[in-house]
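A single protein chain has been omitted; all remaining protein chains appear in their positions.
The letters A and B name the chains in turn, as written, and every chain counts its residues from 1.
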Amino acid sequence: MILSPPTLAEPQYFALWERLLFAAMVLASGGLFWRRFGPILHKILESRKDPDFHLFPIGRRVWDFFWEVLCQAKVIQQRPLPGIAHAFIFWGFCAFALVTLNHCAVGLGIGFLSPDGPFGRFYFYLAAAFALTCAAGILGLFVRRFLVRPRWLGQKLSWESGFIALLIFLLMATYLSAFFVAETSPAARILWWAHTVSLLVFLPIIPHTKHLHLVLSPATVFLSRGGFSQIPPLSGDEDFGLVTGKDLTQLATLQAYSCVECGRCTEHCPAANTGKVLNPKEIVLGLRGYLNEYGPRSEEPLLGKYNSQEAAFQCTTCGACEFQCPVGIEHLPMIVGLRRGAVNTGAWEDDHGAKLFLGLERGSNALGLSATERDKFVQKQEFPIFDGSQEYCLWLGCMGGYDPKGREIVADFARVMNYLGTSYGVLRKEKCTGDPVRRLGNDLVFQQLAESNLEVIKQNKVKKIVSICPHCVRTIQEDWKEFGIPPEVEHHSEFLARHVSRLPKPASDQEKIVYHDPCYLGRYRNVYDEPRTVVAHAGTLVEAPRHRERSFCCGAGGGLAFLGEETGGRVSSVRATELLATGATTVGTACPFCNTMFRDATLALGQQGSAPAQIIDIAQLTARSLPQIPANTAG
Amino acid sequence: MKIIVAIKQVPERDAPVHIDSAGKWIDEAELQWALNESDAYALEEALQLKEKHGGEVVVISAGPERVGSTIREALAKGADRAIHVESDDLAQRDALGVARLLAEAIKPESPDLVLTGLQSDDLGYGQTGVILAELLGLPHSSLILHVEKTDAGLAVKRELEEGWFQEIALPLPAALTIQSGGNKLRYATLMGIKKAKTKELRKIAASELRTGDAAVVTLERIALPQKQKSTQILPGTAKEAAAALVEKLKFEARVL
Partner (left out) sequence: MSGIFVVLEERDGRVSRPSWEAVAAAQELAKKTGQAVTAVVLAANTEPLAAEASAKAVSKVLRIEHALLTPYTSDGFTLALEQLFRAQAPDYVVFPHTYQVRDYAPALAARMGQVLIGDVTGIGDGPVFVRQLMQGRLSGEYRSAGKGTCFVSVQSGAFRVEQADRESATSETFAPTIDASQIRTKPGAPFRGSAQTVDLGSAPYIVSVGRGIKEADNLPLVQDLASALGAELAASRPICDSGWLPIERQVGSSGQTVAPKLYLAVGISGAIQHLVGMKGSQCIVAINKDPEAPIFEVADYGIVGDLFEVVPALTEAVKAAKQ
């Protein structure tokens, strides 16, 4: 006996009352959906327009949509197993679009896909395959949420997630079961109604839960600002950042409603991982809560009932949250926006913050030291002064100009440049690039610093800057754009990697060096390989468990290096422990802040007799193998 | 309370010090300017008093056009309005002459309290506030760290030498010179700067103010002091170095 392959049993005939009932249910379901979704859509549209939003160039948006939404790339890459499960569910939904349309059409008597026809047969089998994977996926995620219970999904069990999982499973099960019943049997009809009820119950639940992301996230990804940690410029005299609901823009509102509550942002947040109040997921959900209660036109302060000032100022701006988010939420503009709202209006009262701001109001560097200190250093090192004729301007920055360790790094990098015969000079006067005040939200001081520096750069005809500090690099390249045209700028790792073949190798390259990706070089600038090239040249490269775009912050960013003592555990200790657990005795850094943070942390850790780990910048690793030459032979 | 705060724009701390061609003052070409440090504390004290007791804070400053930026900074920090006594030749006046200019501009305001910083970062006379009190006929006290309003007037905390303090009671109206460090300064905010644009800044030409009288004391000549600041490493045995250090601290640094 030849078994004929099963076909989907579509009930062919519905009585008029059944069709009417179905139509009524559709209307009711749709109505309930709209009753909740309508106001949300309204809130999004009612929010302030993003002043810097440009739909074009559209290529980037189309690509992001394709890659992140359709291919589910971020979802899978950052959490593979649950990611694949989710991807199957998503693809299942996509595949089911036509199925669902047809299903409803059948209910109204106008079904258009025949299960016997060639296309119908093919398509329904295809959908069946997706239904299987989807069902497996939802089952897997159910087990994960309710049995495995990873901590970043939160302590409370989400019954709504359980219910939705059930509905999705039912949808798939009813579909698949319909292959094994006869078209005319009552079973087929029951399955059809079961599927319908599941569908029509699911629909209105969507806007009431985090499953709103089904509708919103494709748009969120498509419409995102682009770039990374793109802080929008302030628009007009009344704009001080995110102070009240009136300052929330359409993008911010859209993103607040798109949050899936997956907790990927929290999982990687250095503050959340060291017992601080800050939890990036709660920042986004806090905005959502605010919007639900007060709406986007409200004058209630954003930092109040739903979000706290304390949390907003615990952020190191490492970007792990924004980087991870699978639905395109941009956390950093939100957090920096909240900080701006507090600082630009004088509502933030913090002794260390005030000291930093007051110091930069009248001085030239974030450390509050006299500029003559930098002059003394430049003189002592006999750095050539930039006069417009050299190729590079070596930017010292605050750490390179004033911090003893930062100065060592700069001096070693200069030695390497001398060895290579690079033409470079150092500016006579430099002011802080403004990174810490920018990340803390002080637009007044930032503007003053950016404009002042841009003027000096223009006067001195600087074309290319090379810097040892990723914060300087980022601020010069991106943040200064708001006030002028910054020159080309690169980080010293990029420079060194280009020239590494001309540099002598050390006598022995057995030294195990664990490289730590700085946030502002890795996630912010996408520079991962160049510093590794340099490290591998000097020794044996060892990777930390969390590396490359997964790198865990040293704790200094976001202006926090200049603020007071942290609450909870020390971020730097957590990371230092992780780095040293690799067995390497040397930590290779590419940022003077990371260097300083780890030095303090390893000293604290290494009290038990054993020699503390060495924290060495890549410039120093390189300079170690140079022949001893006088301080300045090139210029 | 109507509080007048006299502020001075001075060269910023890191300013390069080069004597100009005339030999009477430093070359101002490359200088950047800032609000005098103790004046910032005077302004802060005034703003805090206003926040507690209501009233108005008026800043007054004498000097050329460039002084306007510092005045606006004070408005941005919260002063309500400002008076700019325009004068291009302040250097020709002595402390009494400058105080007379300010006093003439202040008299019509009939303030309850006049505050100045303890001393300026450039000339460092530390006299303007005290002379102002004399010219305005006001009781005064100096080196003030803290001001409280009382029913009878004011109770202020005055700094004495070597870690001692003293409370002084005085009636209003009065004048005080404010020491640095008594309060936490507030930082300038974007909102403050934007608001400052709409605040009143009244200009009075120095010539309009009746002050006459040539300077009694003149600064004849300036010079770079022989000793530049550099680290002196004291050599020798522990005993020798220790003895040398005490010598230096007593007579060179004059801190012991």
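The definition used in the following text is that contacts are C-beta pairs under 8 Å (C-beta built on N, C-alpha and C of every residue); 3 or more make two chains touch, one makes a residue touch a chain.
Here the structure is a predicted model, which means the values were calculated and not measured.
Peer 1: Of the residues B:Val57, B:Leu75 or B:Leu96, which one touches the chain left out of the display?
Peer 2: Spelled out, the listed residue whose C-beta touches the missing chain is B:Leu96.
Peer 1: Tell me which residue among B:Leu90, B:Ile204 or B:Leu245 touches the hidden chain in the full complex.
Peer 2: B:Leu245
Peer 1: Of A:Arg19, A:Lys246, A:Lys355 or A:His499, which one is in contact with the hidden chain?
Peer 2: Per the contact definition at the top, the residue touching the missing chain is A:Lys355.
Peer 1: Which is it among B:Leu143, B:Leu185 or B:Ala206 that touches the chain not included here?
Peer 2: B:Leu143
Peer 1: Taking the full complex into account, what residues of chain A touch the chain not shown?
Peer 2: 352, 355, 367-370, 373, 376, 402-404, 562, 564-565, 596, 603-604
Peer 1: Taking the full complex into account, what residues of chain B touch the chain not shown?
Peer 2: Residues of chain B in touch with the missing chain: 11, 13, 15, 17, 19, 26, 94-96, 99, 121-127, 130-131, 133-135, 139-143, 159-171, 181, 214-225, 229, 231-234, 238-239, 241-243, 245-246, 248-251, 253-256.
Going forward, only the chains that are shown with their structure count from here on.
Peer 1: Which of the residues in chain B end up touching chain A in this complex?
Peer 2: Where chain B meets chain A, its residues are 12-14, 34-35, 184-194.
Peer 1: Using the touch rule from the top, collect the residues of chain A that touch chain B in their complex.
Peer 2: Spelled out, the residues of chain A in touch with chain B are 234, 237, 240, 343-346, 351, 353-354, 357-358, 361-364, 370-372, 442-445.
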